[in-house]
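As you look at this complex, bear in mind that one protein chain is not there, while each of the others sits in place.
Chains: A, B, C, D, E, F and G, in written order; residue numbering restarts at 1 for each.
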Amino acid sequence: LRSGFGEVIYCSGKSMDHLVKIFLNFDEKGVDVLGTRATREQYEKVKEMIPDAEYDEIARIIRIQRTNHEKKGLIAVCTGGTSDIPVAEEAAQTAEFFGSNVIRIYDVGVAGIHRLLSKIGAIQEANCIIAVAGMEGALPGVIAGMVDKPVIAVPTSVGYGSNFGGLSSLLTMLNSCAEGIAVVNIDNGFGAAYLGTQINRLTEGNHGE
Amino acid sequence: LRSGFGEVIYCSGKSMDHLVKIFLNFDEKGVDVLGTRATREQYEKVKEMIPDAEYDEIARIIRIQRTNHEKKGLIAVCTGGTSDIPVAEEAAQTAEFFGSNVIRIYDVGVAGIHRLLSKIGAIQEANCIIAVAGMEGALPGVIAGMVDKPVIAVPTSVGYGSNFGGLSSLLTMLNSCAEGIAVVNIDNGFGAAYLGTQINRLTEGNHGE
Amino acid sequence: LRSGFGEVIYCSGKSMDHLVKIFLNFDEKGVDVLGTRATREQYEKVKEMIPDAEYDEIARIIRIQRTNHEKKGLIAVCTGGTSDIPVAEEAAQTAEFFGSNVIRIYDVGVAGIHRLLSKIGAIQEANCIIAVAGMEGALPGVIAGMVDKPVIAVPTSVGYGSNFGGLSSLLTMLNSCAEGIAVVNIDNGFGAAYLGTQINRLTEGNHGE
Amino acid sequence: LRSGFGEVIYCSGKSMDHLVKIFLNFDEKGVDVLGTRATREQYEKVKEMIPDAEYDEIARIIRIQRTNHEKKGLIAVCTGGTSDIPVAEEAAQTAEFFGSNVIRIYDVGVAGIHRLLSKIGAIQEANCIIAVAGMEGALPGVIAGMVDKPVIAVPTSVGYGSNFGGLSSLLTMLNSCAEGIAVVNIDNGFGAAYLGTQINRLTEGNHGE
Amino acid sequence: LRSGFGEVIYCSGKSMDHLVKIFLNFDEKGVDVLGTRATREQYEKVKEMIPDAEYDEIARIIRIQRTNHEKKGLIAVCTGGTSDIPVAEEAAQTAEFFGSNVIRIYDVGVAGIHRLLSKIGAIQEANCIIAVAGMEGALPGVIAGMVDKPVIAVPTSVGYGSNFGGLSSLLTMLNSCAEGIAVVNIDNGFGAAYLGTQINRLTEGNHGE
Amino acid sequence: LRSGFGEVIYCSGKSMDHLVKIFLNFDEKGVDVLGTRATREQYEKVKEMIPDAEYDEIARIIRIQRTNHEKKGLIAVCTGGTSDIPVAEEAAQTAEFFGSNVIRIYDVGVAGIHRLLSKIGAIQEANCIIAVAGMEGALPGVIAGMVDKPVIAVPTSVGYGSNFGGLSSLLTMLNSCAEGIAVVNIDNGFGAAYLGTQINRLTEGNHGE
Amino acid sequence: LRSGFGEVIYCSGKSMDHLVKIFLNFDEKGVDVLGTRATREQYEKVKEMIPDAEYDEIARIIRIQRTNHEKKGLIAVCTGGTSDIPVAEEAAQTAEFFGSNVIRIYDVGVAGIHRLLSKIGAIQEANCIIAVAGMEGALPGVIAGMVDKPVIAVPTSVGYGSNFGGLSSLLTMLNSCAEGIAVVNIDNGFGAAYLGTQINRLTEGNHGE
Partner (left out) sequence: LRSGFGEVIYCSGKSMDHLVKIFLNFDEKGVDVLGTRATREQYEKVKEMIPDAEYDEIARIIRIQRTNHEKKGLIAVCTGGTSDIPVAEEAAQTAEFFGSNVIRIYDVGVAGIHRLLSKIGAIQEANCIIAVAGMEGALPGVIAGMVDKPVIAVPTSVGYGSNFGGLSSLLTMLNSCAEGIAVVNIDNGFGAAYLGTQINRLTEGNHGE
């Protein structure tokens, strides 16, 4: 999938030296690079060496993108609340990096179902939906009941108390009665985007390794 | 609350002898009796001694009701699926026993949101809503977002795998972003009905002990 | 419920810019605003822009209240210990913001039952009770056994060791043998107050959306 | 402790042959024997060989007691509900077997605190209290707040749903704010009685091995 | 998705009467029907009324299929061991019912990696892979590392001890380092097949509701 | 128990102002005061107002003790490792504050059983034993097998990984096969000492409230 | 390892037909066969076809052993209680099947440490020790502290209440402070024996595949 799209670095927990070395290494090969879970401090160090590096504070993503691929298909990225946006942006920007068109539909949680209903037309246009939700995590199930495309459910650790670090939304998603839901790890926007890209590309007849 | 409405016996795990003795004891005092979590076998033994006893197989309730109270107010009892009906009936019949009018709106789970939307008008008539759901347990949250009365959320143990005996729906309900949700124990239809009756009666200006 | 009473902002985790923008937005519309889970730092930023803003350090609440509603009914807010007071104050001040009279009865935990017994008369006056407790969380059950109004049980994360972040008190409350207990999430004073307000208003014949 | 009082056999899971052999072995030595967690079937087999064997259905105890010790001191055994009685009887009969006087005070759960308050005088007479409770498990904490003797807390698996096999009452007891609580395993009436006997005997100046 | 392919009934826990009624109801409409989690006893009752009904003991599926759709695309269904086959067959037969070609590759668990390696060519042919595994649940991760199509991971409850009813394999799958993994509930062969069908059809340019 | 011995303040989480006020309040009454879980910072503030205050860094205890009670009986305080000493010292110093003699036997964990065996004579002298252990938590069980006095088991949160904050040692202690073990909450040295004092005093015929 | 020693069949959950087929299949090849977790019913069916098959009720093992290997080295198999013997026998008989000498030292749990101490000489003779224990699971840690050979720790599900199906002994073993402990799954006697055989053979200079 990555062929032609560049490499991904999971920055969390990597030492500064080690991280910069990996970035430089990919950069020398001329490939595009996406660094996820990056701190601003990590970005600044990378930027010193590779001035083209860009940073998105919310998605915590460092991006070095020089090639300009035409984007294909469509993935809808939805969130229940505004606190889920960092995870959603990790997903959305990763999907774009890998060549998918993305439509963002944020803050449409099920506690105010009419906001979601008013957007459902747009959501149904997509080849697959990434639904990001914390706390009760009910969003993917409600969407999956209204569209017939795969819904990739991303539980987030947003919440407190009996949320237990995202466990409540994870279990909700795994136990949904709606059909067509694919669950990934808590806060794993990257993984959702990768899976979404694989699915989105299937529609293109473009699915060689 | 119970005054004038009779007594409740939790039948589960009680020995036959002990159970019949409690029923007879209350019956002699002339009070109405509601036996919850009763097996058919327990019912038949009670029936031998108290021929007026009735049994509801689904709610697993034995009822000996001789007084005829006018029912007041309105409680809506909703379920996500048909498998949640036993718990919902425990709630509905308990609420009726304690003198509330009950409207049943079953199988309106969030995976097919339009069924729920088509009933929302009826639900909004009630003084409070008992929302019963297993698996993902998202029903109470969606209802609470559409009505401004207290929603009593009853998780059920319906489901399998990572449902963990009702844990998934319990956590969903505790973590709902919707406002106005009161959670009770897994499968506790009786407790939901008791609470619902207390709330329903507050509207009557009738709330002495 | 909120109509006529203003808007609520959950401040936790919101960026300074985003938060101030929401506050200003509501303020321009002239509605009262309640900000929960707010840090002093957040308050000071809001205060710069909206000098009428007030802050309660213990409840962690920012309040901009200009309209002066007559308070109605009565909600009793009780705690087991003094460490539960922040959650109780979040509840009490939210209930007041939404137009309820509140009576505070703090530090009446069941390990010294006589303190509670001496206050029970006052507690019985209320239309509903919010009982806040950490550690073993037994307070709501004992109160529910002595009053016939709904008891809203708020587990807190106060404790250590096998308290597991509030799990012990949450489970205690869900498993209470007393009738008439509504449980909310750990530390969720706001949710308890919202539910309490809904219940308290039912007594007023005032329950339109 | 056991010296002079006989031996104890944990019958659960033991094969018939193995069990009868152990009983006969002790019987031949002329020592008294207490068999806990015994089924009626096991009892009947033992009875065939040792006609003096007695069985208590509720406590699930087989007892072969020939010596007649004077009982000393006093242990109070209390329960929250009637379903906790099997565990309480395991405790009470074990304590009697080991030579303690026992007073039984059953069904005094905290959801109806006045029943407990009316018995507190009797409870305060004891050298230590065994408090047995399922569901929310709040009884030991309330008792410990009212007496200044050690309270041995026995959680039971009585309950359903989020009781999780006794976990809820276990956690309640471990997290009690009351001082002077000793917790044992879920349903461990025997262990509570053993500990209670050790404590009760300390008052006798009789505490050699 | 179901349009043109028939209806699905989750038979587990449904009463005989209720179940037969639903089957008859669909049958009268002339739609094909798939009954999952069905006991042989349930099947025999259905068969009495609808002689065309067929039963697969291993998949626990009742099928009434009269229309003959041409199957499209390809889904690979793999298992780690032979004990995972019931779940895999639920998946495979559901996918076939919904019109997908299925290739079965069973007993290729990672503890004997060479069996898997020898089949990897066949697996790579599919549009998506359903990988079913209990115990350690490592199969989907290893497959996902070798193919660039979506891998639907189905944890099973096969195992004992610290498997905790499928929890161990569920967590393994959620935490896989391989990219492109979609997790469903423990033992949820049906859900995996539904999702797989949605994905498989995307390749057909056939994805209207 | 406390009568004549002074008051206890749980300092953790108390605000500086609030804490100093409580200390001053007790001090004015002339009672001795023990402050547990106190930081050095809290101590220094208290010391400014009450120069007689002393601090033990390891036990995290502030003590203001003016009366000089004769110590009675004997409690043995044992630990598995040196990291358990802070909890053990909280226990030991609390027990001394309440008038018991204490013998400290530290670092006798079961992984080197001979160290424990060499001290068992001294341990057997005590009226009860407080056994403090983290990680595997096996110490209380081994001691209880060798002495016939009550063993108060204190699990500590010392450890890492699957220790899960003390859960592993807590469960070990609750499930011990040895007879005569009383478990308290994780890290609850204070609670163990209180219970130990109650038991120690029973030997004195001194057990009025 | 198995080469020359025969094959192993995990019988649990296998259908009668399937099981008999596998046994016959191996038998025709003339290899020895060990069937673990076998019911008596399964054995009898196998015996009908293969008269040489033997069954051990306690270990639940079917054995068809025709070759007669000289046993080598020494493995000590120890248990804490008598209820752990089935798991220990699964281990011991598997180790013997794979050609190791085995010494059995049962019922030497740490609650009566002297029984263990009296056997320690014999235990130290072995090349490795398999220590099987339920409930608190402390046996492997104490043994590991006294010998300098690898100790394979097998937690069993023996116990009740907060044992949680073997979790308590599993965690004890994983958190042991003693050095040289290898943990396997709950009740996994077979796995322990396999590992033990690998280790025992290393002493023979015989460790080719």
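Criterion: contacts are C-beta pairs under 8 Å (C-beta built on N, C-alpha and C of every residue); 3 or more make two chains touch, one makes a residue touch a chain.
Computed from a predicted model, the values in this text were never measured in an experiment.
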item: Chains in view that touch the one left out, judged over the entire complex; value: A, E, F, G
item: Sole residue of F:Q65, F:Q124 or F:S162 that reaches the chain not shown, by the stated touch rule; value: F:S162
item: Contact with the hidden chain (one of G:G35, G:P150, G:G165 or G:G189); value: G:P150
item: Hidden partner interface residues of chain G, rising order; value: 1, 124, 127, 147-150, 152, 170, 174-175, 179-185, 191, 194-195, 198-199, 202-203, 205, 207, 209
item: Contact set of chain E toward the excluded chain (per top definition); value: 80-81, 109-113, 117, 135-138, 141-142, 144-146, 159, 161-164, 167-169, 171-179
item: Chain A residues that touch the omitted chain in the full complex; value: 12-14, 18, 155, 157, 165-167, 170, 185-188
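The definition used in the following text is that only the chains that are shown with their structure count from here on.
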item: Touching both chain C and chain F (chains); value: D
item: Chain of greatest Cα-centre distance to chain C; value: G
item: Numbering shared by both copies at the chain C-chain B contact, with half separating same from different; value: same
item: Where chain C and chain D are represented by their mean Cα positions, the distance between them in whole Å; value: 42
item: Inter-centroid spacing, chain G versus chain A (mean Cα positions, whole Å); value: 47
item: Touching two or more other chains - residues of chain E; value: 170, 185
item: Touch relationships between chains, expressed as pairs; value: A-B, A-C, A-E, B-C, B-D, B-E, C-D, C-F, D-F, D-G, E-G, F-G
